[in-house]
Structures are given as C-alpha cells and as structure tokens.
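All protein chains but one are shown in place.
Going in written order, the chains are labelled A and B, and every chain counts its residues from 1.
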Amino acid sequence: MFNKNNFGQVGETVTWFVATIIIVLILFVSVFISSIGPWNDKNLGFSRETDYIASKSFFAWLLTEDDTENSVYEQLREEENLNEFNGGLALDIFEDNYGGEYFEIWVGISNGKFEFLSVNWWTLSTGIYNIYFGFRPEDIVESCRTYADERVILDSNRSIELILKTSDCF
Amino acid sequence: MNKKGDKIISVYWFVILFIVAAAIVYMVISFYGNPYDVREAEASALIDSVARCITEGPYLKESVLSGIFPEDFSEECSLNFETEDIYGGGSEGQYFVEVFVYDFNSKEEIFSASEGNENLRQNCGLEGKGFPVCLERKFYSLDNEGGQYEISILSIVRKTEKNVQ
Partner (left out) sequence: MRKIIEDKKGNILTENIIFIILNLVFISILLLFVFSKTGNAAVLEEKYAKQIVLMIDSAEPLTVISLDMSDASKIAEKQDINPGGIVSIDENIVSVRLREGGGYRYSFFNDVDVSVNFDREEGRHVFFISENE
C-alpha cells in the first residue's frame, strides 16, 4: 500500500510537471509569433483602387498613333480586339512596368456580355479573350475591391479596360 | 494533508496565471508600442506628385523635353522636404526623389533630375529595420508630336524614428 501511494504521487507530479511545460511552451510560441508576425509591422498599407501612374500610362497608350496616324483608341473602336500594334505595345507598357507589382494584369475589351470560356468552362466573363493578356479575370466585383482599374467607353456595348489585381478575391 | 496539497495547487495556479498574464501584457505592449509604418504610402504619393508635375495629362511637359525644366524642381513641383526635429541626418535628410525620362524605343536618356538627400540612395535594396523605404515606378507618356517616352521615378523616404521601433 505504501508503494502504491508513492507511485500515485510520482505519477501525479509528472502530470503537473508536463502540464506546466506545455503551458510555458505554448506561451513562448505565442510571444514569438506575436513579435515576428506580419501584423506586428503595423504597415498602414493602402489598397489601390486607382493607380494614378498606371492610369497615366493607359491614357497615353490609347492616344499612341501607329504609322498610319491611327490612334490605339480609334483602332479599338474599329476592330473587334487588340491587334499586333496596340497589343504588343500594351504588353511592353503594362506587363513590363507593373507585372512585378500586381498579382494579375489584364488589358482588353469588355463587352458587358457573359461568355463561356473554352478553358475554364464553368467561369463567366464579361471580357473578350485576347492573345496578349488572356482571359479577363472573373472576380472583378465592386464588393471585393482587390484591384485597380481604368475603363474607357468605345461604344454603347464595349469598353477598353485596364485591370490591375492585387490579389484574388477569396 | 489535503489542505497542504490544496494550498500548493492554489499557489501553483496563481503562478501560472501570472506567467500567462505577463506573456499577454508583453504581447500587447509589443504590438501597440510599434509605430505605424506609412513610408511606402508616402513614397507612392511622392511619385504621384512628381509625375503630376512633369506631365500634363498623358503628355510630358514641353519644358521637360526642351531642357528648360529646372533641375532643382522642388519649387516647380511644390515639394517641401522640411521635417520635425526628431530625425537624425538633418531636417532635410528624410526624402529623396529622382526622375529619368527615356525614349521609349531607343531607351536613350533624355532628361534626369533629383531632389533631396542623395545619401539615402545607397541604402536602397537593403533589408532590415532602420533602412529607408525605396520605391521605383515607371510610366509611359507621349509628347505632342507622338513621341513615346518611358519615365522612371525613384522615391525614398527615411523617417525611421517615427515608423520603425
């Protein structure tokens, strides 16, 4: 009976000891994470809903003329989609200058209609696919403003759009 | 014997409580003691300001292309780099901004200008607390005759005393 009491006491002490170690470990981890975590930077970062610099580039791109003195804007009004001149220029301007800053960049014509995409058949887009920037991102909604954009009306049905996404809308 | 055991447990319980409380207090002080770091937003606003100054809409100002734009452009661009006295390096030493204008196709440099504390430039690219924030952005512009240009603006904000713990 004496031996059983001893075992009982040792067992109980070990339990308390282990519990103490676990609590102290959890505290250390919490303090460590709180001191190095990204929230500790308190970066009063800003989410861009407009990008002044990119918008300047966008409007300058629209006014750029080709060899026939036809501006990009006029070309887009007359044609169905981006062509080699304005599409290539857009890639040089937007992909090169802002590709590193933004999660995704899209320049293209949006037509306000929904179209089923051949690759991701279950997604809907209001934009026309082009070979320079691909498909228009599908989660461009006002309620989830993770992007900066600029849009110029081409005609009653179509607009030319610049979309600069900072992240996906989860 | 039970009473002694209870007392020991009570003491132990409060010791643990104190340790947990100390950890919580440390984490709270650590978080709220850290200043907000707004330098990236400041640097971005500085770039926007300079871009607005050297262009008129989508076009570069004529004075930039013809070389009569003042190199010391702080007055032209309404910039005041005076700061509070708390910073090291002198009251004007917290900002630096540099502009380059290149021909878009040939990449030939056409115009350049800078303003502020040039010494801040050598700390760009270095990571860690105590270094200034550097931001470089580019944009595309035209002149009235259809010439195409690429403008690069580098903006540096130091102000570490008030943005970094």
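To be clear about the criterion, a residue touches a chain if its C-beta (ideal position, glycine included) is under 8 Å from a C-beta of that chain, and two chains touch if they have at least 3 such contacts.
The structure displayed is predicted, hence computed values, not measured ones.
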Residue among B:78, B:105 or B:144 touching the omitted chain: B:78
Chain B, residues in touch with the chain not shown (by the definition above): 6, 10, 14, 17, 21, 24-25, 28-29, 32, 35-36, 38, 41-42, 45-46, 48-49, 52, 74-75, 78-84, 95, 162
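Here, only the chains that are shown with their structure count from here on.
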Geometric centre distance via CA averages, chain B-chain A, whole Å: 22
Of all residues in chain A, those that touch chain B in their complex: 16, 20, 23-24, 27, 30-31, 34-35, 39-46, 52-54, 56-57, 59-65, 69, 93, 97, 101
Footprint of chain A on chain B - complex, ascending: 12, 16, 19-20, 23, 26-27, 30-31, 34-38, 40-41, 44, 47-48, 51-52, 55, 57-59, 137-142, 146, 148, 150
